[in-house]
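A single protein chain has been removed from this complex, and every other one stays in its place.
After this line comes chain A, so read on.
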């Protein structure tokens, strides 16, 4: 039974999240798999060193062998012995717009993935389960494209300047007002790159003497921004409110590490949807904690904006909360709006401060006008202001697709992580060989998926990640499900024993070992 949290009325709808535990046999076999791969890796390295096998890796020239080594052999071990063997599942070249269906250039390798050659054939109409195309705006025809083309001919392709110098167009102002209205906040600011939005603005908000409490599985941009800021970082277990509350209590009671002074600011960094787990943040509880301990909340809605909520306004609307409770609402335009860039929304004083002090505003080029127009058109479409109901239909289609897909996969017996309503669906593969096999088999059946393994995930939890889209019709999903079923039988991926671990019973222990305590 999924553990449904009600928590004293904080949640207005059931919160179904489950991470089924790895079956023990599968775990042991996974380690055996990695052990065998490591042994063979050492054997191949030995053969390469003794010139029995040709070494395709980068090596120094003969004259340089006496100097300090240029390449660290051991750090490349994983890359050349494990990653190279299944490298054809990543970086696949596509040659059409990555909508619900995509065309891919076929490539073969004659030397076990060290080099690729194109056969010249184009594999057409591959069902695309890998793009973050949640609302299906990755199109090259339609109103968004026409508007963007008009703006391109009017404003040109780039602004060639930062926001503070000459790069502030009226389009940017229009976009920012629209974003603020969309989110329900006072003011917003848009930046050219989603990663840069996080990494350049967190240092502007916190500094030395502040405390950042960030989730275990936060994205690289948040981690980089937190490190660049110079604040003390403490990590709480993923989506675990007891862990967060304990850290908050300890921080307030003990203060800064050596001087015991009170912290200048406590900032909680969470994401709306975590793309590797498919879990949704427990926002009502986080906001309750934030209010109780008087700290600030930074919500990164990279994946959840446009994808959650009855009208697509993100995770705040999904839970029925007040956007003013979240101090800094950040998001990206890459996933649901089919454009590029990021935004930060919040109170007017905050955004005015960021306009002056943010690194992105001062040094980075502002957004390109056609991209801005794409965002404006797609956002208006989602809000329904362009006069059609296309936006609302898309949001509903995405929710239906999500629920249908997850339900069918669970019924088939796969282990699926994450929340019932998240459009990111990780399907557990566990064993290293199945990573490559799954990617290749799905491509043979004309479905493109993204597979992830160690070290991006914990060592036994390699997975295939499906990203659903409003552009997927039910027929496409049925085809995909049929193929996934076949591949699941072929590779024996149906591990689920339908014994789901209720979330609150997941043991929360004191063992959080951090690398440095500043």
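Assume a contact is a pair of C-beta atoms (placed from the backbone, for glycine too) under 8 Å apart; a residue touches a chain by one contact, two chains touch by 3 or more; residues count from 1.
Heads up, the rule we're going with is that contacts and distances are computed from a predicted model.
> Considering the UniProt annotation of the chain absent from this complex, which name among "glutathione transferase", "TRANSCRIPTION FACTOR IBH1-LIKE", "ORML2 protein" or "Glyoxylate reductase/hydroxypyruvate reductase" applies?
Record says "ORML2 protein".
> Which residue from A:21, A:106, A:125 or A:352 sits in contact with the chain not drawn here?
Per the contact definition at the top, the residue touching the missing chain is A:21.
> Among A:218, A:232 or A:419, which one is in touch with the chain left out?
Checking the options A:218, A:232 or A:419, the one contacting the hidden chain is A:218.
> Tell me which residue among A:133, A:197, A:275 or A:422 touches the hidden chain in the full complex.
Of all options in A:133, A:197, A:275 or A:422, contact with the hidden chain holds for A:275.
> With respect to the chain omitted from the figure, which of A:77, A:114, A:293 or A:353 is a touching residue?
Counting the whole complex, the residue in contact with the absent chain is A:77.
> Even though one chain is hidden, which residues of chain A still touch it in the full complex?
Residue positions of chain A that touch the missing chain: 21-22, 24, 27-28, 30-32, 35, 38, 72, 74-79, 83, 90, 214, 216-220, 223-224, 233, 235, 275-276, 435, 450, 452-456, 458-460, 465, 511, 513-515.
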